[in-house]
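A protein chain is absent from this complex, but the other protein chains hold their places.
Showing subunit A:
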């Protein structure tokens, strides 16, 4: 059946096939007509199943173009997520993406949708990790609000948050250095930097620290420094369950806390010194 008569109704064949694959957990040949209804289609559109053809048509006409566009992005997301499974074996490469596409029932040529150096895959992974972290922190905050958990002191909170985030790297740790180097490419720096800063901001947001010891920029910079250095230490760590890394993290966070105390001490000492000088000046003038 050709759908050429209905150009405005063309649907993403692949996304229909994808949902079929995911719904039934087995690969179905695409030319065989299927009679199933799928209600909770992840893309949010409701294709009507026609008994004679494999191509569903949209029941809704509104926002046709935007639905197609949305599905393309979602499809790309799905491919990248599927590709992550193959990263330990193939690295952050187009090959991993090709294997991911294959598991979704797509041709390996779909890897051509992305850049051949794997940048998008890495950025996708980082953004997914950040989202997971936010969700974790959100849940923790809810528990505290409900009174089911105690609010942690700042240093413990930061330690736990950074550790949780870094633990997400563990399955991919072997190939992570490669990923870092790709993230540092000039082309990728804007995206990778913005992902990093938003993650750090998120952590501070949930830390809810109202102390005026640090100002906002210092806080960001300090935590970014802690995160980056701990990440690098982790890459070289061969201790069981990365315990050396977590100890390093603990020390760095403690340093940061002391630094803040020292800073405020310096500030108050400074004030005291100035007052002393003023007093001395007044005395001398008299």
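Definition applied: a contact is a pair of C-beta atoms (placed from the backbone, for glycine too) under 8 Å apart; a residue touches a chain by one contact, two chains touch by 3 or more; residues count from 1.
The definition used in the following text is that contacts and distances are computed from a predicted model.
Trainee: Given that one chain of this complex has been left out, which of "Myotubularin-related protein 12", "Dynein light chain Tctex-type 1-like", "5-demethoxyubiquinone hydroxylase, mitochondrial" or "COQ5 protein" is its protein name according to UniProt?
Mentor: So the chain that does not appear here would be "COQ5 protein", according to UniProt.
Trainee: Please pick, from A:87, A:106, A:182 or A:256, the residue that touches the omitted chain in the full complex.
Mentor: From the options A:87, A:106, A:182 or A:256, the contact with the absent chain belongs to A:106.
Trainee: Have a look at A:75, A:137 or A:182 and name the one touching the chain we're not showing.
Mentor: If we include the chain that is not displayed, A:75 is the one touching it.
Trainee: Residues of subunit A in contact with the chain that isn't shown?
Mentor: Where subunit A meets the chain not shown: residues 2-4, 7, 10, 12-15, 17, 30-31, 68, 72, 75, 94-95, 98, 101, 104-113, 116.
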